[in-house]
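Sharing a structure with you now.
All protein chains but one are shown in place.
A, B and C label the chains in the order they appear, each numbered from 1.
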Amino acid sequence: MAPTTPRLVVPIDLTKKPWEQKVPLHNRFHPDIPSIADVTEGEVFRVEMVDCRAGAVGDNDTALDLNETDLFAIHYLSGPIRVLDKEGMPAKAGDLLAVEICNLGPLPGSEWGYTASHDREHGGSFLTDHFPDATKAIWYFEGIYAYSPQIPGVRFAGIPHPGVIGTAPSIELLNIWNERERELEENGHKSMSLSKVLHQRPFACLPTRESCFLGKIEEGTPEWEKIAKEGARTIPGRENGGNCDIKNLSTGSKIYLPVFVDGANLSTGDMHFSQGDGEVSFCGAIEMNGFLDLKCEIIRGGMQEYLTPMGPTPLHVSPIFEIGPVEPRFSEWLVFEGVSVDESGKQHYLDASLAYKRAVLNAIDYISKFGYSKEQAYIILSACPCEGRISGIVDCPNACATLAIPTAIFDQDIRPKPGKIPVGPRAVRKPDVLKCPYQGNLPITKNPSASA
Amino acid sequence: MAPTTPRLVVPIDLTKKPWEQKVPLHNRFHPDIPSIADVTEGEVFRVEMVDCRAGAVGDNDTALDLNETDLFAIHYLSGPIRVLDKEGMPAKAGDLLAVEICNLGPLPGSEWGYTASHDREHGGSFLTDHFPDATKAIWYFEGIYAYSPQIPGVRFAGIPHPGVIGTAPSIELLNIWNERERELEENGHKSMSLSKVLHQRPFACLPTRESCFLGKIEEGTPEWEKIAKEGARTIPGRENGGNCDIKNLSTGSKIYLPVFVDGANLSTGDMHFSQGDGEVSFCGAIEMNGFLDLKCEIIRGGMQEYLTPMGPTPLHVSPIFEIGPVEPRFSEWLVFEGVSVDESGKQHYLDASLAYKRAVLNAIDYISKFGYSKEQAYIILSACPCEGRISGIVDCPNACATLAIPTAIFDQDIRPKPGKIPVGPRAVRKPDVLKCPYQGNLPITKNPSASA
Amino acid sequence: MAPTTPRLVVPIDLTKKPWEQKVPLHNRFHPDIPSIADVTEGEVFRVEMVDCRAGAVGDNDTALDLNETDLFAIHYLSGPIRVLDKEGMPAKAGDLLAVEICNLGPLPGSEWGYTASHDREHGGSFLTDHFPDATKAIWYFEGIYAYSPQIPGVRFAGIPHPGVIGTAPSIELLNIWNERERELEENGHKSMSLSKVLHQRPFACLPTRESCFLGKIEEGTPEWEKIAKEGARTIPGRENGGNCDIKNLSTGSKIYLPVFVDGANLSTGDMHFSQGDGEVSFCGAIEMNGFLDLKCEIIRGGMQEYLTPMGPTPLHVSPIFEIGPVEPRFSEWLVFEGVSVDESGKQHYLDASLAYKRAVLNAIDYISKFGYSKEQAYIILSACPCEGRISGIVDCPNACATLAIPTAIFDQDIRPKPGKIPVGPRAVRKPDVLKCPYQGNLPITKNPSASA
Partner (left out) sequence: MAPTTPRLVVPIDLTKKPWEQKVPLHNRFHPDIPSIADVTEGEVFRVEMVDCRAGAVGDNDTALDLNETDLFAIHYLSGPIRVLDKEGMPAKAGDLLAVEICNLGPLPGSEWGYTASHDREHGGSFLTDHFPDATKAIWYFEGIYAYSPQIPGVRFAGIPHPGVIGTAPSIELLNIWNERERELEENGHKSMSLSKVLHQRPFACLPTRESCFLGKIEEGTPEWEKIAKEGARTIPGRENGGNCDIKNLSTGSKIYLPVFVDGANLSTGDMHFSQGDGEVSFCGAIEMNGFLDLKCEIIRGGMQEYLTPMGPTPLHVSPIFEIGPVEPRFSEWLVFEGVSVDESGKQHYLDASLAYKRAVLNAIDYISKFGYSKEQAYIILSACPCEGRISGIVDCPNACATLAIPTAIFDQDIRPKPGKIPVGPRAVRKPDVLKCPYQGNLPITKNPSASA
């Protein structure tokens, strides 16, 4: 074996449930979840991971499985992994952990994935008010390329990446998270109209015992109860990295994560074969089972040296990263603009989220002119390597966001030109994405979770 | 002459004031501003333009001129230009005007520009709460490259582009704009705390007689009075394009603008030698006098064919465009993340504007570790070809935005590495950007304008 | 399993010799070598392959193994594979076989490779007159990156590709090859001076019984004897593709191969983790054991439709291909020029081979100023993703060739600048490549072979 053959530190057996894996998984961030392996600076090691829905979404002809997804269980992560330097000393709070993504991909034998939107009563999505039902498309991988039986005429090279990569928070940081998210959960509705709150996606995803899984720690023990009560849900990205869903954390990139606890305790999960900026349809990347080959370096004291906090404590930092050299190369892009005026025509103030929503809606509508349903277009924009940009953020009152789509993903030329569109709404490109209205067995009151 | 030698339709004489130009300029959008020239489909023509502050900001050693800028006058545009097909028939409402940017650049003899932030009492900027004073840096152009005496060690190839390119609105569209912006102006403060409103940038920039300039129409005439009262200020980008400040509208790109009035009445202005996504410092591109070589094509009926409105009327559309093939090529990027938690530690809900603000603050702080002042870093990020991305917008409650900086713009390696930063705060790279606190002679109550 | 999980059609067991593999390999091109598997259009299948020296070159501290390489045995190929359409009908002579490289990489557990030059008495290399001895460097792979213990300070993402991919020739084409190469072998020396012939590399590599291996056909049988006598050695690229050593046949590329026999009979081998244009050091890519995931499409009649022969028969064609989208992205290149004047100062006439030789020599010399030995520099240029261009070929008498090196592969800035080079010849970057003069046990008269 070459010294660079990756050592497998977390194996996944796809015939087993996430809670049955030999090296146990976890789905909360907490300093007390014990590490499952040690790795040394410079060593190349492999981590295998289950998909974001941990096998609950199948390669089948329905989107009903989305509706039955347990949102409390998301995401089953591999790790935590303790990182040591070459002398065997662990990374320490205040260090910076440089993690290079040497390689990544789907698990062998599992060369497929899915992109889905959740029902608005069950997690919703960025455009949940326009696309209230669960939808799903299956993608098959041919090496670097993906295609979907539900979306004919589209094929592209993805930018594979882990949706989740992060270190363990310290207890102080965890308290900060829980406090600020609880405050939002409790008071967020006050700044919204009633009608909006009713169909609002969940504000935050607070700690809960439900479906909590903590690696080697046995359910029901006092230790488990304590961590379950405090452990951060993994849905949002935060100071420790986590579920940032940044498509550019792909092969060859290097992420600099702050270290909050001894050993750093690195966790990863939620592998994506591809994703558009924003991951708009919520379960919106091409979700897959996958592996990561990683190499770590400890930059002693690097957190203080490089990451000055911008918030009230020294813990209010954000990771930084370098983009790798092998992202797919596209040279032709069709770009959609959006400004911060909502669908009712109301003017909002420098709201980039709204501007991006408008850009996405504009693009969906446009693509639907070329023989696709709007649901297909939504899935395409969520899954393909499109770029979402904040183009202008100072020109009161309109933020201007843009969404750039690589035209090469289509087997037809979608640029505007004189004359009628040859493939119009009358020539729908069947089949369509799988679509299933929610049946209501998972009421919103029991489901304060959100996102992917 | 080759048939492709650009015909000069709007000349600029830099020794004259904007209102003294031979072909008169205008600084409002209104259907009744008469066109100043006709161009024909397929013809390559040249438009020259004054910079966004129309000569009021000088190549000098003070930022005081920013404080004396007349924000009511922004932007002096060249045009409107009426577009005809090869048979001499004008573009019509409902058409799509494809405008190819064949070439562009600074005006010969004027190979310089500036990047500035306004005082928070006089327009402000994206980070006005962190950078309350006016600041300015001068940039000199060496062909495709720019460097600034105020920011040593930084040099880069820009992505030159017009900040403003747009068609004339119809009167219906104009009414929509004025109504929705007035509504915001009047009620925007209701959703903010008092402390925030006090130092808030202006909500909107409503029509005003002040500093209104309408091309050939003489000031004070009834026609002038009517248009001045209705004419849209040019600050925000809107359905007609306008001041979208999209850095990728560069050489070789093609923009598809909706046509609202006969002839399309194309106006351009606010040339930028370079700009980062967001144009964060407000007067934040490298602002310059410039020329555009354009070629138009009319896609008859294309507005209906390609741009389905997403709002309550058929006029609620947005332009689309194709990116050109010669943007500067960078392969190494250092990327900063931001999530929607504000500087006080408060959690906000999926707010991409805030997430981007945090990413920019993180990047400023980081760059300041390499010998720059924070003001220099702010100007760098505003002016250089950095990319602002909406990476994740569904993972409640945190939007995740990223800011990618091409590392090649620096003459030092700014990537994190073990050990101390060789050029630290103790080795400030002087000189610094020009900085001038506001003296208060242009009170905020008389200045409800905003942006660049 | 997803329908896109690659079916393994040729497995390699690295604990066994090439002639012991379960699915037998072959090292000649001949129409009568029987196919070892059928694949169907559209199916994704996997082929595993041994490295170009079939295990004879080790991960050790000597280049002596190069000197003992059996050049008659090169290259052990996997296949031939018969390609059928979806109806089960084989590809036919005159068709075009489109082969998409869906994925490729080193064999798991074998994440390393080597780059070597042969002794000038034993195969030589492009610069054999300057580098007469065998040299070797070992490379270890960290996902997409490679580094060598013998070449400190260099690390890069490779452009992995198969050196050999080709269809079986018809007997007519085989006869053409054998005749034209025999003519060169017999008469090539006539156009050279005696001194040059003495140290000339072999002219051609004619059929020979020695070390011939023909898949399932048993050695010594009449069938074996016939094929061994006629079978084309695999060293040069020819009409069927074969050992073209084109670095851009990487992930996502699609090669269009002419079909000369029923079933196409596709063979592949000689996997490279990376290679510079020219593969100048002869065994000059990063040679590795590897796998290819392929997908075939038959373009019926495509050879006639697309490939008009440029020579005296309809068989004188060349493959064409499309480049894939994920080659490593470099933006900064240092480029060396060479013109067709040789090292003695003699002028040659529009000789691009010589011009490229000069460009490579110039680059080697330049790199050696930064602390490397010339042997290290030679290996770097042979193995890294540098680009060799024919820049000018019409300006009598000088052809001008250029060699572009991505500067990011070095951990130091190698661009010229004022002052002395900080790391000069006095600061040699040890260790050096492994180097072993030839001991003469494989005399040139017994070794009319050449290349890799």
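One rule holds in what follows: contacts are C-beta pairs under 8 Å (C-beta built on N, C-alpha and C of every residue); 3 or more make two chains touch, one makes a residue touch a chain.
Please read these numbers as outputs of a predicted model, since none were measured by experiment.
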| item | value |
| --- | --- |
| Residue in contact with the excluded chain [from C:Val10, C:Ala73, C:Ile227 or C:Ala352] | C:Ala352 |
| Selected from C:Leu266, C:Ile380, C:Ala399 or C:Val433 as touching the chain missing from the view | C:Ala399 |
| Selected residue (touches chain absent from view) among C:Asp13, C:Asp61 or C:Glu183 | C:Glu183 |
| Hidden partner chain, touching residue among B:Glu142, B:Glu172, B:Glu186 or B:Asp411 | B:Glu142 |
| Omitted-chain contact residue, chosen from C:Ala63, C:Leu84 or C:Ala98 | C:Ala98 |
| Residues belonging to chain C that touch the chain removed from view | 96, 98, 125-126, 176, 180-181, 183-184, 188, 191, 201-205, 235-238, 243-248, 256, 277-282, 284, 297, 299-300, 302, 305-308, 310-313, 316-323, 325, 331-339, 341-353, 356, 358-359, 361-362, 365-366, 369, 387-402, 404, 415-418, 420-421, 450-452 |
| Chain not shown, touching residues in chain A | 329-332, 408 |
| Absent chain, residues of chain B that touch it | 1-6, 44, 59, 100-104, 108-112, 140-145, 157, 251-252, 293, 295, 324-330 |
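We take it that only the chains that are shown with their structure count from here on.
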| item | value |
| --- | --- |
| Central subunit by CA centre of mass proxy | A |
| Length of the line joining the C-alpha centres of chain A and chain C, rounded to whole Å | 41 |
| Centre distance in Å when chain B and chain C are each reduced to the mean of their C-alpha atoms | 52 |
| Multi-partner residues of chain A (each touching 2 or more other chains) | 325 |
